[in-house]
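All remarks here apply to the structure that follows.
Right, subunit A next:
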Amino acid sequence: MAQINETLIPVVGVITDVRIDTPDIKTFRVVTPDGKKPFDHRPGQCAMLSVPGVGEAMFSITSSPTNTEFMEFSIKKCGCVTEWLHSAEVGQMITVRGPYGNPFPVDDVFAGHDMLFIAGGVGLAPLRSVINYCRHYRDKYGRIDIVYGSRSKDDLLDYKEIIEEWQTDENVHVHLTIDREQEGWDGHVGFVPNYVKELGFDTNKMAVLCGPPIMIKFTLQGLMDIGFDKTQIYTTLELRMKCGVGKCGRCNVGAKYVCKDGPVFRCDELDELPDEY
Partner candidate 1 sequence: MQDVTNFKPLIVAFCCNWCSYAGADLAGSNRLAYPADVKIIRVPCSCRVNPMFILRAFQRGADGVIICGCHPGDCHYTSGNYYARRRMSLLFSMLDYLGIERDRTRVEWVSAAEGAKFAATMNDFVEKVTALGPNKRLEDLRCKK
Partner candidate 2 sequence: MRKISLDKLDLLFAKIAENQSLYIPSDSVEGAKFTKWTNGTALTNELNTVRGIKDFFFPQSEDLMKFKMQGKNIEVIDIRDEHEDFVIFGARACDVRAMTVLDNVFLHAEPVDTYYKNRREHGIIMSLACTRPVETCFCGTFGIDAANPEGDIVCHKTDDALYMNAVSEKGTALLDSLSDITEDADTKAVDEQKALIKERMTKLPLAELTTDAFGGGKTEKFFDSPEWAKLSESCLGCGTCTFVCPTCQCYDIRDFKTNDGVVRYRCWDSCMYSQFTRMAHGNNRNSQKERFRQRFMHKLVYYPENNNGMFSCVGCGRCLAKCPIRMNIVKVMKALEGTDNGSN
């Protein structure tokens, strides 16, 4: 693996697989040119992907650290880098640097607990890494609940994996929901925050939240309403980033840099930060 001792200089990665998840989300599998995983990471960490001449952007690493062969990134088409990536074919090289940020505390705080994962839309991407990590070290965690919602059935990320792997796991409970009624869907219909309240979980567990800001806001409130404490809830933030190492000065919320001190925050930590994310 090419190792250049400078955090801003990336290594080359090759896209070896492109999976179309939803109409606007694709999952890219990336390895180094000699077929290895670009670098080790922990669940919840991010990497800077770039297309020279187009730009560089921060993405959550979707694959679990337990996967030692490759990295996966689920990417929604929304800006110039992502648009370019969506048009990329297998074999295309990009550049990768990382890992950045603090991971979820999977080995200490989460260990031995029941887990509740709540995601909306592409918000499942950063959680997938944790979920699969927890599934891999199944004995370390109790019951796993996953609440996942999106606009429609077609917008559910990793649907195949959810149905074929997660749902078939013992003691893993998946609760899917979509925003509006749809033909061919016999599951739950409604927004995630309401669904969480309907499901009414017992509060003796750790919760991990990720999704659009508005969903996070209401789900957080919902969880508090059913008795969760903010110290039990973790989420991951995303802001504009350029360097990834806490120097370029744009992803800060108060005195904290999302790239360095985050992206994973416990919700009570967020309360201490100014409302600017």
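Rule of thumb we're sticking to: a contact is a pair of C-beta atoms (placed from the backbone, for glycine too) under 8 Å apart; a residue touches a chain by one contact, two chains touch by 3 or more; residues count from 1.
Regarding selection, all candidates are chains of the complex that A comes from, given by their letters.
The structure displayed is predicted, hence computed values, not measured ones.
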Subunit A in this complex touches just one of 1 or 2, namely candidate 2
In the complex, subunit A touches candidate 2 at residues 2, 4-12, 52-56, 78-80, 82, 89, 91-95, 238-240, 242-243, 245-252, 254-255, 272-274, 276-277
